[in-house]
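Some notes on the structure that comes next.
One chain of protein is taken out of this complex; the other chains stay put.
Showing chain A:
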Amino acid sequence: MPAVSKGDGMRGLAVFISDIRNCKSKEAEIKRINKELANIRSKFKGDKALDGYSKKKYVCKLLFIFLLGHDIDFGHMEAVNLLSSNKYTEKQIGYLFISVLVNSNSELIRLINNAIKNDLSSRNPTFMCLALHCIANVGSREMAEAFAGEIPRILVAGDTMDSVKQSAALCLLRLYKTSPDLVLMGEWTSRVVHLLNDQHMGVVTAAISLITCLSQKNPDEFKTCVSLAVSRLSRDYTYYFVPAPWLSCKLLRLLQCYPPPEDGAVKGRLVECLETILNKAQEPPKSKKVQHSNAKNAILFEAISLIIHYDSEPNLLVRACNQLGQFLQHRETNLRYLALESMCTLASSEFSHEAVKTHIETVINALKTERDVSVRQRAADLLYAMCDRSNAKQIVAEMLSYLETADYSIREEMVLKVAILAEKYAVDYSWYVDTILNLIRIAGDYVSEEVWYRVIQIVINRDDVQGYAAKTVFEALQAPACHENMVKVGGYILGEFGNLIAGDPRSSPLVQFNLLHSKFHLCSVPTRALLLSAYIKFINLFPETKSTIQEVLRSDSQIRNSDVELQQRAVEYLKLSSIASTDVLATVLEEMPPFPERESSILAKLKKKKGPGAVSVNELEEGKREGGELNGGGERGADNSNMAASNASTPSPSADLLGLRAGPPVNAAAPSAGSLLVDVFSEAGANDDGFLRDLEPPTESSDSLLAEGPGDSDSAPPSVVSEDPAAPLPESNELLNKFVCKNNGVLFENQLLQIGIKSEYRQNLGRMYLFYGNKTSVQFLTFTTTVTCPGELQSHILFMCTFKKLNVQAKPVEPLIEGGAQVQQVINIECLGDFCDAPLLNIKFRYGGALQNFSLKLPVTINKFFQPTEMASNDFFQRWKQLSQPQQEAQKIFKASHGMDTEVIKAKLLGLGMALLENVDPNPENFVCAGVIQTKAQQVGSLLRLEPNSQAQMYRLTVRSSKDTVSQRLCELLAEQF
């Protein structure tokens, strides 16, 4: 055969390729290519019709040019022409060009589809395969539309050749992945499952891929494949002495779509198979070739995945773990890598967690000695996964010591992991503080904002660790060179808790101050700003330092600093320290109140890094870039919090920045000044990573802080929590939809507040009970709620809201919800006419001084005022016909977003409030309902018909009612329910 290989090519093409290869420079190459393009263009445009061979050759040259990385904007038509050639080689090149170059050029697609259609019906297996390949390669929606019906027929037809079946199965899989809605289940589906029994190995192998994908989406329809797959597992061919590795792996993968088989016999056989696979791993290799061991171990790892997936056979799990343990010491790097990776999943199973832990020493050793960074990374991942209370100290210590020499590419992730483990398994917080300070010492550059914010949050929230933290950070700062992050933490903690160690003459106030100030000149502007805030806090903590600090603030390098932020702070702090009385100073500069508990921002950051241990060069870069951008914003947040103190007393241009527009006057600043800080801080902290957004009470400040550019405080927009009612939350529509078919439940929940709802309706009247639960341990102050009806609604519904709160019956004007308490509010509703928009509920309160302000939609929808109407089939159709004006009907066809379970659908329709009529629709699959909407002004009769199509996973919904707006609204509401 080799002789054939070069002889059948195209000579002109070979010459062109070698010309290109002989080009000495990029310019020469481009010149040669342009010459060739001009030549081809003129040939294509010429009057003389090209013969098939030339056409093929030029198309092939164009393809080559394209693959070199140049744009090709012609030749598509010629390629399409080649498709209809009856010479195999011409057709083949045509298809190759189309597969590589055509995405979905709409005019061409029709021509291409035509050619494909001809080839599919040609009964020539080679042509059919070419056509199927082309469909799979392009895989566009237009192609799916054209062929999704045809391919299943080819796949299961009795007279289709095996090679065509193989292609058809994979082609169908491709179409199913791009356009699942177009591949309709049908009679062929059951026959596809039986391809598992096919004699032809290639057909089975190709079909399993298709069946696996279909089973993931429709497990019930393909359930029978489990027993077929199990019986197939134990047969068939060998690849380097391993029985059918591809087939076996795919079968094991297919089984992972299902729970363990219920049938005892099937399960017994499967367990036997799995045991055989585990046993075989212990046998001596039958060949020294790496292919043999790869194929054998591929099956083994797939079997272990299945065992982990079942997570129900303790014996197998432990055996799997032991097997992986052996691999941990294998001389093949690949196996060590895979064993570490696989053990990560095993570590989360309760049966095998302990068994995994016994390998801790090996894994630690891998972390220290592996030559390959990707293996070391898997080892770090596994250590992270196997960590629990019992071994946390050891693992954290090992990771810390590894950090000193770790590869730059994984340091940031390692830092995050250490920080998380230290926090999660901290028994005593002094250990936690030590660990984080060590982190900063060892890998300061990789310690992101999240990490050092977090240590400060924790120190502030736990008074048992504050003295220790102050002492340790003081000691850490003694080092001649310490990382800037250490200075930040030091400045913050000493500014808050320096007094706790001031009794010791070695750390007297002045010593502390001098120590901090000795770092000042080495630091960047944001850190200097933070230090200035620490200094003003010192003046409050230690009056004896006042003159020294004032002198520093007064010096030209501060008060005339070219950086506006630093200058402003120096001026304001100096002024504050000289005019404010000690009392005022003490209140303004009070100790920070505790932070609200929230998910650790570090954890969120790690989660964001895709998957455990997914680190790549560019992702890290991305992370850094992000870190860099947010850096400014984040720090600003952090020390703006300190800054707020000064602004509270000296309104300045930057006051708006800090959310004080509506802030309290100077004297009353005490409680809120301090706590406002918390909020600015935590908002900034959260924005810093940006993924806590869903956990955040969505105040406006979070948005504007985010939008604020780092550095230019003057031009930054005000970040104020507005006192005006906030616009409804983005999710409020979704929340509203949850209550269309039910009357009770939890309307809303975030970190702070839960709102439950109970409602009842009679005729055109309704009564709703709202329950506001405070989830924190802190009071909500000035809790107010207002209900408004947007626009047209106002004229129709009358709301009579009475505020009834649990603890404040005597003074309803001073609403306050104690931590952990719940208050109830009654809302009476009367429907005067039909309406679309739901009323808005605005909620405002102060939590830790920060104003929370958000709005929800109250789940009052038109269908709540339905009265069910029972009627017989005749009546129904008569009325249906009466409502035949076009605008009286609204119709929607939509995809099922939940399972299409009949009982669930019935329950939802009943919840809607209409009567569900049995035996009315001639098709028993369909649902019809009838009801009358009661408003004060009029009654609106409505009829509904819902037609599910379970094959297509679609519904058609038709609503007719005497009022067009009602039909529309009902249709909209209901389309979201199924």
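Operating definition for what follows: a contact is a pair of C-beta atoms (placed from the backbone, for glycine too) under 8 Å apart; a residue touches a chain by one contact, two chains touch by 3 or more; residues count from 1.
One rule holds in what follows: contacts and distances are computed from a predicted model.
**Student:** One chain of this complex is not shown here; going by its UniProt record, which of these names is it: "Auxin-responsive protein", "Coatomer subunit zeta", "AP complex subunit sigma" or "COMM domain containing 7"?
**Tutor:** The missing chain's protein name, per its UniProt entry, is "AP complex subunit sigma".
**Student:** Based on the whole complex, identify which of A:G75, A:G139 or A:P261 touches the chain you can't see.
**Tutor:** A:G139
**Student:** Tell me which of A:L96, A:M185, A:V489 or A:L606 is the one touching the absent chain.
**Tutor:** Selected residue, touching the omitted chain: A:L96.
**Student:** Can you tell me which of A:I98, A:A131, A:L247 or A:L747 touches the chain that was removed from the display?
**Tutor:** Answering carefully, the residue with contact to the hidden chain is A:L247.
**Student:** Which residues does chain A use to touch the chain missing from this display?
**Tutor:** Answer for chain A: residues 1-2, 4-12, 14-18, 21, 53, 60, 63-64, 67, 69, 87-89, 92-93, 96, 100, 103, 126, 132-133, 136, 138-140, 163, 166-167, 170-171, 173-174, 177, 201-202, 205-206, 209, 237, 239, 244-247, 249, 253, 256, 291, 294-295, 297-298, 301-302, 333-334, 336-338, 371-375, 377, 610-611, 613-619 touch the chain left out.
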